[in-house]
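Before I ask anything, let me first share the structure, which is written out below as structure tokens.
The other protein chains are all here in position, but one chain of the complex has been omitted.
Each chain gets a letter, A and B, in the order it is written, and its residues are counted from 1.
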Amino acid sequence: MRTIRFILQKEFLQIFRNKAMVRIIFIIPIVQLLVLSYAANYEVKNMAIDVVDYDLSPWSQRLVHKLTSSGYFRLQRHTFNIKEAYEDLQRDKADVVLVVPRHFERDLVKEDKAPLQLLVNAINGTKAGLANAYAGSIIRDFNKNIRTEWLAMDERNAPPVIEVTYSNWFNTRLDYKVYMVPGILVVLITMIGSFLSGMNIVKEKEIGTIEQLNVTPIRKYHFILGKLIPFWIIALFELAFGLLVGKLVFSLPMAGSIWLIFLFAAVYLWVMLGMGLLISTFTETQQQAMFIAWFFVLIFMLMSGLFTPVESMPGWAQVLTWFNPIAWFVKVIRMVLLKGSGLANIQTYLLIMLAYALVMNGIAIWNYRKTT
Amino acid sequence: MRQFIVFARKEFYHIFRDRRTLLILFGMPIVQIILFGFAITNEIKNADIAVLDQSKDYYSSRLVQKLTAGGYFRIDRNLRDQSSITAAFREGRIKMAVVIAPEFSQSFHHHNKGRVQLLADAGDPNTATTLINYATAIIGNFQQELNGELELPLTIDTTVTMEYNPALKSVFLFVPGVMTLILLLVSAMMTSITIAREKELGTMEILLVSPLPPALIIVGKVVPYIVLSFINALIILTMGVFIFGMPIKGSLVLLLAECVLFVLTSLSLGILISSVTDKQQTAMMASMMGLLMPTALLSGFIFPIESMPLPLQWLSNIMPAKWFIIILKDIMLKGSGLQYVWPQTLVLVGMTLFFVIMSIRNFKIRLS
Partner (left out) sequence: MDPIITNGLTKRFGSFIATNAITFEVKKGEIFGFLGANGAGKTTAMRMLCGLLRPSSGTAKVAGYDVYTQSEKIKQNIGYMSQKFSLYEDLKVKENIRFYGGIYGLSDKAIKEKTTQLLKKLQMEAEADQLVSALPLGWKQKLSFSIAILHDPSIVFLDEPTGGVDPLTRRQFWDLIYEAASRGVTVFVTTHYMDEAEYCDRVSIMVDGRIRALDTPRRLREQFSAASMDDVFLQLAREKAKS
């Protein structure tokens, strides 16, 4: 135990002496948490709409007004030149173009039918889908209104309807930030855990001090623990700090037990630290170590359900997420914070993490022995 | 010039002899593009839902059937009462609960109104909104089906054209982003770490006392990486086209020229990072922490820039990736020519110059 104390002391001294590193470990993550959490937002409103109204009748004007006052669309340009509208679409200045043909109102009354044209910039499929849905429902609504007005139809004579009401649970204000903050926090502490620990060991290899340590009575497990514990502590500390920032700045709800999150994080970090250790056993230079760590962390991060839902992925990719520690932690931290899930809800995940921690560290230590 | 060629050749040897690094440089982007290209999407399929059917009559069960028929929803469980809803959500599997009011058929036919309640897990607001939209649309269709085809007077017939991406594939949204992200990170990290490594091992000093001017040394170090990164860009582009079906509607020459430009931007960013750090560890953490998350989040790769608060929209302008993503989408999907993408191109040129000038200044300060 005494030996580990000395190694820990040395590691902490080395970490804190490197000013650039201290900044990277403590300041950058918090700044990123603060800034990036605002950036992560899918919310679609204020889509730019170009209106080409060839009819200019009271009805067509009413429709345009209805669209632009809905909160979903803002008028980008009113034009009679369809080319201009296309140009806006091309330049990403407009998301939607509404074309009202000549004699729209007249046709509607005389022929009982009139066409409308909607051009949607669909490169962002989701956004296009929403634009279509919003515009569609506004137009339908408008259609219903003019019909009842014109024909003086009675509501009670209308066909039966299914009334759909909905409510958003756990996040009634649909605040995207409270969804993203925990996830971003997970990624930030993961980077500390997996990168720095592995790199630190490889660094001793590269500068040759590991030779010296090998002839001292330091046991392998002393060395490994001494290398991993500092980052474990730092990462947990960052988690605490990040949660505090989340609470104060983003009013992050904490429906469940904070201790549960720390319990899970404590186990989770051993998985990532073990991964760092494993990488360090088969790399010779920090460059290699970091490229490999980068490769995995990027995959873990982008396929974790942090940004895009796991449910959207193809089946094989969903299977891959079972082996993705970040995915589990992102899921658990959101469950506990937002929905108040308890130990009973997450115990399976906790056990999976524990198993990964054991396997990862087991392989790493076995490999470490073999190679040195 | 001869000296320079000798020097650059040495750098090539260094890189190509190191099989492991080479494998990393080419293998990793390929694997990542494939994984991300397929996996990063926000189209919703097979979302798990819970159903609380309080009427259990003919029409309510047809409604439930209808919901699951489209492939959007999958019933994870049937609930018995209201109180079990929260517990079901807490387990973390279901995304939405559908509650059908008692005596659904009866009230639909006799009171002209059937009641359905959708409860979404808005922990993820985006998914919640989308699911509610889908479910509402499906229920709307069902209602029409029940009413039969009615010829209504005064019908507005809207035709919708999805420009540039008729199938609404999210591949078109994300693949250009994935390509940009990986190209940027690999190029910037590679250079920053290589130069930091030379500094750390002290070999940089040996080079600096050689008769070559320092600027040429840096250029010599970077030339092989320009070639490597451009090859990488070609591989990534080819995969985008052949694996993910990205079209190249615009000029291929313009596209390749823009790729070269972006490679230069990324590499010069890497040089800038290495000019302010001495240690590999710092260089890599700076490229990791400083580049990865901000690029992923602020470039418009995943989250639309126009949804961000204004200060962040301004901030997004300093992300080189943002501009390249726009260029890629414009040229590949819209077939835009230089007359459309010149502003973005100009921004990238400006950034590259800025990075280069800043690094030269930094290196000079160090040397004096």
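We take it that contacts are C-beta pairs under 8 Å (C-beta built on N, C-alpha and C of every residue); 3 or more make two chains touch, one makes a residue touch a chain.
A quick note: this is a predicted structure, and the numbers were derived from the prediction, not measured.
Engineer: If you put the missing chain back into the full complex, which of the shown chains would it touch?
Structural biologist: A
Engineer: If I consider the whole complex, including the chain that's not displayed, which of A:18, A:137 or A:257 touches that chain?
Structural biologist: The single option touching the absent chain is A:18.
Engineer: Sort through A:216, A:251 or A:347 and give me the one touching the missing partner chain.
Structural biologist: A:216
Engineer: On chain A, where is the contact patch with the chain that was removed from view?
Structural biologist: 2-3, 5-7, 9-10, 13-14, 17-18, 207-209, 211-219, 222
We adopt the following convention: only the chains that are shown with their structure count from here on.
Engineer: Between chain A and chain B, tell me the centre distance in angstrom, where each centre is the average of that chain's C-alpha atoms.
Structural biologist: That pair's centroid distance is 11 Å.
Engineer: Which part of chain B faces chain A closely enough to touch in the complex?
Structural biologist: 20-21, 24-25, 28, 31-32, 35-36, 38-48, 63, 89-92, 95, 108-109, 111-130, 132-133, 135-137, 139-140, 142-143, 146-147, 150, 152-166, 168-170, 172-173, 185, 189, 193-194, 197, 277, 279-282, 284-286, 288-290, 292-294, 296-298, 302-304, 306-309, 312, 315-316, 326, 329-330, 333-334, 336, 340
Engineer: Could you pull out which chain A residues touch chain B in their complex?
Structural biologist: Listed in rising order, the residues are 18, 20-21, 24, 28-29, 32, 35-36, 38-46, 89-92, 108-109, 112-130, 132-133, 135-136, 139, 142-143, 146-147, 150-151, 156, 158-172, 174-176, 178-179, 184, 187-188, 191, 195-196, 199, 203, 285-288, 290-292, 294-295, 298-299, 301-303, 307-309, 311-314, 317, 320, 331, 334-335, 338-342, 345-346.
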